Structure formats: structure tokens, C-alpha cells
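Before I ask anything, let me first share the structure, which is written out below as C-alpha cells.
Removed: one protein chain of the complex. Kept in place: all other protein chains.
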Amino acid sequence: MPPTRVPSSPAAVLGPAAVQETREMFYAEALNDALRLEMQRDPRVIVLGEDIAEHGGAFQVTAGLLAEFGPDRIRQTPISEIGLVGTAVGAALTGLRPVAELMYIDFSGLAIDQIVNQAAQNRFMFGGQARVPLVVRTQGGSGRGNAAQHSKSLEAWFTHVAGLKVVMPSTPADAKGLLAAAIRDDDPVMFIEHKLLYRTKGAVPTGEHLVPLGRADVKREGTDVTIVTWSRDVLLSLEAAAKLADLGIAAEVVDVRSLVPLDKEKILSSVRKTRRCLVVHEAIKRGGYGAEIAAIVAEEAFDDLDAPPRRLAGVDTPIPYAQPLELGVVPQVADIVKAARELVAG
Amino acid sequence: MPPTRVPSSPAAVLGPAAVQETREMFYAEALNDALRLEMQRDPRVIVLGEDIAEHGGAFQVTAGLLAEFGPDRIRQTPISEIGLVGTAVGAALTGLRPVAELMYIDFSGLAIDQIVNQAAQNRFMFGGQARVPLVVRTQGGSGRGNAAQHSKSLEAWFTHVAGLKVVMPSTPADAKGLLAAAIRDDDPVMFIEHKLLYRTKGAVPTGEHLVPLGRADVKREGTDVTIVTWSRDVLLSLEAAAKLADLGIAAEVVDVRSLVPLDKEKILSSVRKTRRCLVVHEAIKRGGYGAEIAAIVAEEAFDDLDAPPRRLAGVDTPIPYAQPLELGVVPQVADIVKAARELVAG
Amino acid sequence: MDKQTALHLYRVMRTIRRFEQRSTTLFGENKIWGTIHSYAGEEAIAAGVCEHLRDDDWITSTHRGHGHCIAKRAELGKMFAELLGRETGYCRGRGGSMHIADTSKGNLGANGIVGGGIPIATGAALTAKQLGTDQVAVSFFGDGAANQGTFHESLNIAAIWKLPVIYVCENNQYAESFPAKKAFAIEDISVRAAGYGMPGVRVDGRDVAAVYAAASEAIARARKGGGPTLLVCESYRHEGHYYGDPRKYQTKEEIEGWKTAFDPLLDARGWIVRDGLGTEAELDAIDRAVDDEMERAVAWAEAGPPASPLKFPEDIYASY
Partner (left out) sequence: MDKQTALHLYRVMRTIRRFEQRSTTLFGENKIWGTIHSYAGEEAIAAGVCEHLRDDDWITSTHRGHGHCIAKRAELGKMFAELLGRETGYCRGRGGSMHIADTSKGNLGANGIVGGGIPIATGAALTAKQLGTDQVAVSFFGDGAANQGTFHESLNIAAIWKLPVIYVCENNQYAESFPAKKAFAIEDISVRAAGYGMPGVRVDGRDVAAVYAAASEAIARARKGGGPTLLVCESYRHEGHYYGDPRKYQTKEEIEGWKTAFDPLLDARGWIVRDGLGTEAELDAIDRAVDDEMERAVAWAEAGPPASPLKFPEDIYASY
């Protein structure tokens, strides 16, 4: 069931009367704000994870929450990924609304059995007896010299799991609104941040702010080519779009935001307009979620296309340590510009 | 680097002088034969897994090996998936050539950290110091009423990992030849069988038989539509092709065999010939490897296509228990016939 | 133990035994799809533990889950209906034998992943602690599961947080074909408890009174905030690992020897009569009542409609 079409700005969601105050926040701060507000609103919301208490989380997303909510609700765990996620699954099944943090998505393999076999399949397998209001927050991506075991982009794994939702916000406002929505959602949600986004800034509504799952967002309008992307690559694509504008190419940037459910309609309608589609993501190309989107576009908008749908993605390699190599294996702004130009020319 | 083009029949690989005797074997027997021959040939080959000793493996693939090679080489392990796979990784790094069995691919999540972060990335991460000649044998798929935790098709996860190879044989002969090749390979290989194939039969060379990784195989030639598929769906597609022939449609069936490395050239040249591409797989459609193939075809053969590349795949749901429901969520012969007809008509 | 409890424990065990016999027959008649794992021989564990549990206490179960389900007071008809793939089954035919849950009675579900239920029970216990209730959670699992990472991580978490959870390890001497003697270099699994800082108790899993007593203490401690316990019950499964298991890893003598020596039902009949808690006639009457109940349940299940077609997304997502 495709989501109902509703405009995606917060004001529009809340209705014109509720236009909200905003404040410049870092992405990490916006996430923190969402956690705080949801924890204030609902005592069943708890956070579990490693290093989330005094230290405030590896990326400071839980900073200050221990002081406000105490150690019972900010539950620091031993280094036991499957234990902590499985504990969160059990808690979700029995009345809490846990947010479990996996410090790096690279460690998610240690916990994936509980995410997939237990959380995601629970509703189906048991005939709908229970709900699993669980959020697994994690972060991925390269760019900090953390090398092959701390830099992967693994969203594709989770999109390929029936019963999971997968969300990847690109801006502070979306981060806040989507996290709040994920926490209120009754299904298990993989909420994937990007380590290079935490220190990016943007205007964020200060009060309650919800961005419904399942809605893409056109972050820039254009007519010549559609760039479909998510997470940090939205920022790079917007930079690329600005450069492309100088070259006379009007790129439309569609921020998928929620990979599952996917807002297919918004992607397809943009592609039908521009007649060209470039999918950009940081994860390695082979088996990446870009393939899913390119395949959908090819399948459903074939006759509307003036050029083959094209993917620009990470090189099929583990992430290297040395900075020049690291930068070389994932798409950069110049690569996006080049790919879009070729697509428009081709 | 695409693999060199070499004809794929065993006789052709070994040269005309070496045409081999064959014998009808079950798929499970053919695998057993490969293990036996490789263990006889190389004392460094050992097998680790659950239930593989006296019981002969959940699907009898290791039957008789305990008697022949003893408990030191047929190492039955406790139910400790990450422990057994990690032990195999360490053994592979230090001079053995282990074959680790994961009884169901559904359990692979428990061990995936060792497969991905340790085995697959080792060579790259450590600058090429070591080799990891590890085979992880497992099986997936639905069709036996084993429900949601014993029926998944998860190959897409492993294709999305840099450093892994992924093999999925459809016939007894390929099963034997690919397993032998995987064991001799110096990279970690995910070797994925299908539970409904074990009791299928076919002619298998009785002696040494190697099918190189990275080569697709045209299992049936045709001119009207290319069906790209792997594992059990090759059999269903061949059945469908026979039915399609009755309807006057000549379908070519390309058995991918090795998902990584992928024989892109053979797929593309078939598609360029038939101008129509249907990808068929049992795994759920969203994020499946069919998307990768459809995206490649769309990207690289766009102008040669008379119709959009199309995917026929599992419904995006966990596998249900009740048999009618179970049959309904994965492609059946009739579905393939229907999809191919629509594609040719469309 | 009072008479009522003794007879009730016997009845629960007898119900489990009969359920396993009946589902084995149905399987032989090709009415059940997939696999079933018989709990025959281990009845005293589920019965003795669950006797102390309220409907709002939680359990997590295993692939060998029928016994836990019955002891936690599930409806037999809905269980059979699930095995038969009916819409009237606990999971509307979507789950089958390895995935029966009954959340109305606190049964969070059987589990096809060995060790998969252990952290889930831990999480249920966290809910109880967090909400300040006196509910407890029990995780049933096998000797095989005690070698899974989930066992280790969960027991440690429960110990440091003093969660109200009881880890019941059913050592039936085998994990599929692998004997516990080979899978462990220790003889007594309960010694592992010391490594987490929780009490470890080992009991004869044939003796329902012993299980009942040990569980009583552990559950009472958990309810009062005293934290988790590892309770290891030594047992034996009468049947193969699954229906049709050729049991190449066992000798006929071993099987027959254990089956006679190790039968919780015979055992219970013995002491119930000996201690004057019931007569042979009373026990026979229970047997007959159970058999009747079972036939009614099977008939009800067989009359149920087949599983309804899947609905996307409702079957899979609460919202989409």
C-alpha cells in the first residue's frame, strides 16, 4: 500500500496554524532532541547501548540524557551486541519502546539474527499476536579514517528483510522528525545515521516534529535529470546540483529518506518529468539498494526514459584507511557532476 | 576484471582427450563426492559444522565422511555458529582449507560478522599478507514447511560484501564442480545450496571435476527472451521454457551459477540477442540480487532492449508455514511462463 | 506438595505426552507439514516450572516447544490447528510447530533459532523491572543452546541488572546428534552460573517435584528483586530429534534403557500413589480425561478453515 500523498514539510503536516519555531541544530543535537522529547512524552521509551551513558554515545547523540532520565532509562550495556538487541526485542514485545544503539553499522552483523529472525518476523510468524516497537539506531559510512571495520554502508542488507523498515535521514530536521516517528512506530525500524552528518547543521523545529516514514522529499527541483539518493549523499548531490546549474543543467534531487517503505511514486514521477535517473549511494555498488531503485525505474518508467538509469556508488572494496584512498572509493561531488553530465549528454 | 571466456562444459575445460565418465547422482551425493575427492586429494581440507558426523549432515551431504576421514577432519561442533565459522577463519589463515557448514542460511546472521569483517576483508585490510581459503557451505529456500526461520534466501546479503565470492549451483554436476573449485579457491566463498535440490538427479562426472567460478552457463538456448536465474529457479525456468516452447516462445535460460564473480558478458550477450530479460529468483524482490542484474542490463543494454527488464521474485514477506501459502510467495513455473509471455507480448 | 498440585502436575505432563503422541500420528498421516520435535520425556520440566507462573509472567520457548506451550495453559485446539495450517491456529497457519506463541498467556513464542529466545526473555524481565511489577520471565532452552553466544551475553546482562528471569536449561543429553558429553568439557552445566554471578542449580528433570521445588525458589527470588537463576534440569528425550530422525548417533540399548529408567510420568505416578496424594484409579481417570480432551481438540482443529491468503502489508507490518 503506497503511503497517502501528503506534503512533507512539517508545517504542512501539522497544518498551517502550527507553523513551528526552528533553531539551528547539529544533526547529532536534533537526534538528541528527538530522543529527549520522546522520552519525556512516553515513559516506556528507553535507550540501550554501549557507551551511551556518561560518555553520551560515540557521537554524542545521547549526551545529557543520563542526567535527565537516569540509568534505568539510559541503559548502558556490556559489549554484547546480540544480547543488547535481543533484550530490546524482548522489552519491545512486552510493553516498552526501546531504542537500541549499535555503535557502528559494521557491528550489526553480530546482532542481525535478533533483528531479522526475531524482531522483523515476529508479527508475521506469530499471526499478528504482538507488536515490536523497536528502533535500532546505528551509523555508517566512511570519511573518518576508521578503515574497513568501521566504515561500511550496509543499508541494503536491511532493505532485504521482510518486516523491517529502514530510514536514513540526511538533514537535522529530518533526523529529528524521522526518529520521533520511528519511535512511535509499532514496527521494528533500522534507523541509520552517517558519521559525517553529525556535525552538519540546519534549521530544526524546536517542539514536537514528526516526519512520517515512507515519504521521499524533493530537496531541490529540476527538469533535466533526477538524482535519487539518501543520507550524506543528499548533501553531496545538492552541491553537485549547484555546480550543474552553473553548467546549465537543472538537476532534481530526491531524498529517499525512508528506504522501506519506499516512496516509489515520488521517485517515478520525478523521473518521468526529467526522463533521466541517476542513483547515488556510498555503499558498494554490487548488490546495493541503488540497484533496487534503478531496477524499479527501468521496469516502471522504461518508456519515459531518454537514457539508461545509471548508478554511481562505492567501489566494490572494503574501505581503506589512508585518506586519499578512502576518498577515492566513494562518490564525491565531482563524480556526481560528471555522471549527471554524461547522463544528460548521453 | 571479467573472467576470461572459456567454454563451460567439463570436457571443454579439460580438453577433448579427457571426456569423463558420468554417473547419475543426487545433488547431495554430488556434493558429497566433491568433498570426498578434495579431502582425499588435500589433507588440509577439513569440514566443520553441526550434525555433520554420525548423522551425516541435515541433508546428508557429509554422509559417510566420518567413517572415511575420522573425527579430526569431520569436526562436529557445538551449536556455536560464530564460534565455528570464526574457528574456520583462523584455520584458513594458518594453513588449513576448511569447509564450514551452516545448516540453514537463516542462521548465517549469527556468524556473518566473521564472514564479513574477518574473512572477506582480511586480504584487503592487511595489505594482502594472508589468504583465506574458506568455504562456507549452507542452504536456503522454502518448500518444506520449515517456515520463516528456516526458509529464507539470503544470497543478496553476501553479494553485497567486498571480498566474498558467492556460488549457487543448480545441477548435481555444477554442484560437484563448483564445490571442488570453491575449495581450491584462495578466497572465502559462500556456497549456497537449495534444500529442494538435494534430491534432484543428474549426470555427474565421476572423477575430478571442476567448474570454474565466475562463469554463467546457458542451460537452454532461445531467441525470444532471456531468463536469468540461479539455483532451484533454473529448474523451474527450464520447465517454464519447455511450456513456452509449446506456445511458440523460445526462451533462453542463463544459469548465473556464480553470483560473485558475475559473468556479466554472458548475460548481456544473451540479452542483446533476445532483446528481453526476465530475472527470476526465490529471494524476496526488494533488495534482491535480481535488482543488481536488472540494473546492469538496464544500464548496459538499454538500447538493445525491446521491453523493460523485468524481475519475478519472492513476495516481500517472511515465508509462511501452511503449504498453500508457502507455494504462493515464491515464483512457480506458471508464474515464470506468465511473466515471460507478458514480456514477449509487451 | 498438596494433592491438588500433584494431580495437576500429573495432568499437565500427561497432556503434553498425549499431545506429542497425537501430533506424531497426525504427522504420519501427512497432515502436518514441515517438522515436529517431540518433548516426550521432558514433561516434568515445563510442568514443574510453569506451575509457578501467572498468565502475566512470560516465557520464551524453543523448536521443541509444545510442552512449554501446554504448561503455560495454551488451548490444545488452537495448537493443533496451527500444526494443521488452519486459520484458527495460534498463528493463523503462518507459523507452524516451531512458531507457536500465545501472548494472551505470556508465551512469547517458540523459536527456530537455537538460543534465540534467551535474550528475548531477558528483555521481558527488563520490562517487568522497568515498570516495577513483580512479573518474571522464564527462558526454556536446551543443552545445545547453552553453547550459543546469546546464552552468555544474556546471562551476564541479567546478572548485572538483577533482572527477574529464570534460565531453564533442559539438558536432554543431545543437541540433534551431538551428545552433551562431547559438546561440553564440563559435566554440570549449572557451574556456568558462577561465571555471571548468579545462582546455578541442577536438578533431576525426571522428577517433577524436584523441578517444582527448585523453580519455586528461583521464581520467588526473582519476584522479590533477587535477580536471575540458572536452573539446569537433567533430562532425556524419548524420541528422535525430529519426527523421522534415524538416530544413527544412539544405540537401541541406550534408547530403551533411558526410556524405561527415565520417564517423568511413571515416576510421578509412583510417588503420587506412594505418598497417598492420589490413587491409580484417579490417575487413570486423568489419563482418560486428557485423551478425550485431546480428541476433541483434534476434531475442532481439523474442522477449522485453511489459513487465509496473505495480506500485504497487514500480515507483515503494523502500519506501512
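Per-chain residue numbering starts at 1, and chain names A, B and C are given in the order in which the chains are listed.
Simple rule for what comes next: a contact is a pair of C-beta atoms (placed from the backbone, for glycine too) under 8 Å apart; a residue touches a chain by one contact, two chains touch by 3 or more.
What you see is a predicted model; the values in this text were computed from it and never measured.
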Tell me the shown chains the invisible chain touches, ordered by label. A, B, C
Taking the entire complex into account, which one of A:31, A:82 or A:295 touches the absent chain? A:82
Which one, C:37, C:63 or C:152, makes contact with the chain that was left out? C:152
Among B:92, B:259 or B:278, single out the residue that touches the unshown chain. B:92
Of B:125, B:305 or B:343, which one is in contact with the hidden chain? B:125
Can you say which of A:206, A:269, A:317 or A:332 touches the chain missing from this structure? A:317
Can you say which of B:32, B:77 or B:142 touches the chain missing from this structure? B:77
Residue positions on chain C contacting the omitted chain are 147-153, 156, 159-160, 182-186, 191-192, 194-198
For chain A, which residues lie in contact with the unshown chain of the complex? 50-51, 53-56, 76, 78-83, 106-107, 110, 144-150, 315-318, 320-326, 328-329
Chain B residues touching the omitted chain (full complex): 1, 3, 46, 72-73, 75, 77-78, 80-96, 98, 113-114, 117-118, 122-131, 162-163, 165, 185-187, 214, 261
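Here is the rule we go by: only the chains that are shown with their structure count from here on.
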Distance from the CA centroid of chain B to that of chain C, rounded to the nearest Å? 37
Indicate the whole-number Å distance between the mean C-alpha point of chain A and the mean C-alpha point of chain C. 40
Where chain C touches two or more other chains at once, the residues are 91, 93-95, 99, 111-113, 116, 149, 312, 315-316
Residues of chain A touching at least two other chains: 82, 113, 117, 124-125, 162-163
